[in-house]
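As structure tokens, the structure follows; a few thoughts come after it.
For this view, one protein chain was removed and the others were kept in their places.
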Amino acid sequence: MSGTAIRANDFLQSRRSFLRVATTAAGGLFVSLYLDFPGFAQEGEPKAKNFPPDAFVHIKPDGAIVIQVNRLEFGQGVQTALPVVLADEMDADWSRVVAELAPAADVYKDPVFGIQMVGGSGSIAHSFEQYRQLGAKVRAMLVAAAADQWKVPVGQCRTQSSVVYGPGGRSAKYEALADAASLQPVPATVTLKKPSEFKLIGKETRRLDSRGKCDGSLKFGLDLDLPGMKIAMVAHPPMFGASPKFVDDKAARSVPGVMDVFTIPVTRNGTGVAVVADKFWTAKQARDRLRIDWDISNVEHPDSAQLREKYMQLSGTAGNVAVTRGDLSALGHATAADRIVAEYEFPYLAHAPMEPLNTTIRFDGNRAEVWAGSQFQTIDQMAIAEVLGLKPEQVMFHTEMAGGGFGRRAVPDSHVQREAAAIAKHLAGTPVKLVWSREDDVQGGYYRPMHAHRVEVAAGSDGMPAAWRHVVVGQSLLMGTPFASFGVKDGVDETAVEGAADTHYDLSNFHLSVHHPNVNVPVLWWRSVGHTHTAFVMETMVDELASRAKADPIAYRRKLLRPDARKLHNVLDLMEEKSAPWRNHLPEGHAAGIACHESFETCVACAVDVSIENNRPRIHRVTIAVDCGVAVNPLTVESQFQAGVSFGLSQLMAKGAITLKDGYVEQNNFDGYVPPYMVDAPVTVDVHIVPSAENPTGCGEPPVPVISPAVVNALSRLTGKRYRSLPLVAL
Amino acid sequence: MRSHNTRNRWFSIILALSAWPILVSRAAEPGPDTAPTRDAGLAAWQQVYSVLTHPRCINCHTATNYPQQGDDRHRHTFNVTRGPGGKGVPGLNCATCHQGANADSAGVPGAYNWHLAPLSMKWQDVKDKILSSAQVCQSITDRSKNDNLDGTGILRHHKQEPLVLWAFDPGRRRDGTARSLPPLTHDQFVAATETWVEAGMPCPQNP
Partner (left out) sequence: MGTFRLHVNGQVKEVNADPGTPLLWVLREDLKMTGTKYGCGISACGACTVHVAGIATRSCVVPVSLVGDRPVVTIEGIGNDPVGRAVQETWISEDVVQCGYCQSGQIMSAVALLKSRPKPTDANIEESMGGNICRCGTYVRIRKAIQAAAQRLS
């Protein structure tokens, strides 16, 4: 809900308080006092580990309760879910709750990762406890304030729906108590509700941002408008890392409304040409009129066909070892009939969120203000500060509502923010919105990497895998980034093998290794990361083994899963039960496809009903079972799975691949890189949540890994063919 | 006398040769008393056929529930469909994108009443393979299929119909390049149609 220009100075208060008076023209957008606190470096673990309640909750005089959400909202529903958690413990009147996306500040860092971010499906998992504590503390302070005023024991007070009730019929509204409450000491510990006491957590709660998104009033980053703001676009090199030899900007500058044309650094030590103009269309026209002679002589020219060949070759040799247990001798003695050798290929994938990337910055010399729909506020703030020669605390960073992300807005090198900062620096004083066109987005890199897998399995006499050798080839996401120390060990980037290395299948003779080639294409995590390809391989290979053993695919998985994989067993069982009515009565030309997978600590099993229409898979129905611990908002969980599987089907689209030829990306918009439309998505999806009292785990990414293998498993049953090369071009 | 005959013969030959261009262009406008021959009509029909089967025309004369796009005549992107009247469906009409004139700044072609030709006027089969000259000729002259047009009606259609005129002024693509044009100019197309009509709209025999 951010999006208006705010001056942090307007909110300097002499003391911290829960009570904030709206003073902006926009009416009510408030920025935490904690931003102005000097010496509040944005590095490392958050200093404010106690998460002061008044940074998160503000009760307005009219009773509105404004809750700061410490993460970007980009569709996943966190802007509703975290306030639900806090409001429940606080006993707030939900109808008065307003959620805002917190700007970048120390107090809003993820408690586990130590930076302000959203990703890894960790929002609820990491902040559930945190927001419960916050809500409970605010409630305790309100009660303490009331008890003080009434001179009654705290124990004789109770709360309900933004009112404190005391003995003798006394009551006081939260907004009347807020000032006094903020003078109370923040309790060190609080008692949290028992699950039986939840009023909101676990119930279906509709999103807070729906109406604004349905009537055009809610502003995304791209919608921002500031007085005097200019629009910038950048002509990026056609190959990553290249620079112009010569720029002829005469025609560009002659377009009425163009302000300036100049070069700026872009990703991989390249140089781009920035155009600044009064409007988007002007900037685009001007950029189109630039005549640039690019020097592509000293950058690598990646080519998908060549990479494919190279990756296939590499996959035939062992790489850096990720997992080795048992021995592979069974592979040596297996007959041809009992030995499967499967080679898989996966292309580069663009995230292509609906809202193209954009960032707005105003640089005033000794401070800057930024508006961006960022998944990585801490990191982006640091990068912008670096480019502008400022300290991070001199950069006021507003988090805007974002039109999708899927990982694209969490970039370790902050390349888009750096472009915007370089432009803002050039324009010192004038606010400028950098806009990436859809073409920039499709061609701009930061893709899910290309991968090859080679799997050799020896099937035992019982039909189960007796030995499993697995080689993965693909660029490393983490090497060369600040995250390398977390996820790279012995030359293995764990994000490339997650989902296979940690498989719950009982593979006692298992060897998994990986090659990480260096390619001149920037790569990035794409919703569910390594699971996007490992789950496909694991679940299609297991399905193939089940077929060979003439076993039911669910029963086979049950047998192959380790007995202690309790959650996976549970979802398999629940999926089997809920899909039985239709799975056992499929019409002619339909087949069922099964897959199950754990990712980000959430376990998912699915069954799909597929037929072939117009040479494409037609998905009539998906039945999902999920174990995600406590489902804070079952409506969100259902939404994530119903929609997330449609996103996952991006991998199967006939034109769902980014390819390069002689260094050039071949696609440039949704006509060449085609995402799923309604006809490509399942007609219905029913979602069943395993009842659980365990800590919540994520639902953002877990829908993605299971859907492609499930659909392909159904197709294999219909056609008898194996599909190991994505995207699915022909059936 | 011999020389006179020789001279006359040469004279006739030269006259004939020099009249050839006149005869060809005359084929476009036969004199009021001389209808073109059947052969001239068939030749004119081949010219008409070459235009009808050019992408600018045939992309909307499909046998399927979708139009085609581009010189490679691929299926129109974005899941657009024919709809009951050949104008698309509510929410995704032809007019959803195609306006009354070319939108060169967006790379989208346009003309008055942009829509698909009816299925009765398909010039390709359901596998998008272009029909033969004989098949198209039969179809185009079949009054139960062609909106009951006689020769005059067909000629008027070729002369005046905005979508036909569009094919000869098809605007620019998104990348700024001009769309390719049919093999004849509009004037030549009309002239060839006229010759064919006046020859009695003969159709080739071999399918």
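Letters A and B mark the chains in the order given here, with residues in each chain numbered from 1 onward.
The rule is simple: contacts are C-beta pairs under 8 Å (C-beta built on N, C-alpha and C of every residue); 3 or more make two chains touch, one makes a residue touch a chain.
Bear in mind that the values here come from a model prediction, so they are computed numbers and not experimental data.
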Q: Pick out which of A:218, A:328 or A:549 touches the chain that's been left out of the picture.
A: A:218
Q) Which of B:89, B:134, B:165 or B:184 sits in contact with the chain that's absent? A) B:89
**Q.** Option from B:35, B:63, B:97 or B:149 whose C-beta touches the chain left out
**A.** B:97
Q | Per the touch definition above, residue among A:356, A:656 or A:705 touching the missing chain | A | A:356
Q | Positions on subunit A where the hidden chain makes contact | A | 73-77, 206-207, 209-220, 222-223, 225, 256, 279-282, 285, 352-356, 401-406, 437-439, 635, 639, 642-647, 649, 669-671, 675-679, 681-685
**Q.** Interface with the undisplayed chain - residues on subunit B
**A.** 77-81, 83, 89-93, 95-97, 99-101, 103-108, 110, 174
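In the analysis below, only the chains that are shown with their structure count from here on.
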(Q) Nearest whole angstrom, what separates the Cα centre of subunit A from the Cα centre of subunit B? (A) 53
Q: Would you tell me which residues of subunit B are touching subunit A in their complex?
A: 77-79, 176
Q) Can you list the residues on subunit A that touch subunit B in the complex? A) 288, 671, 674, 677, 679
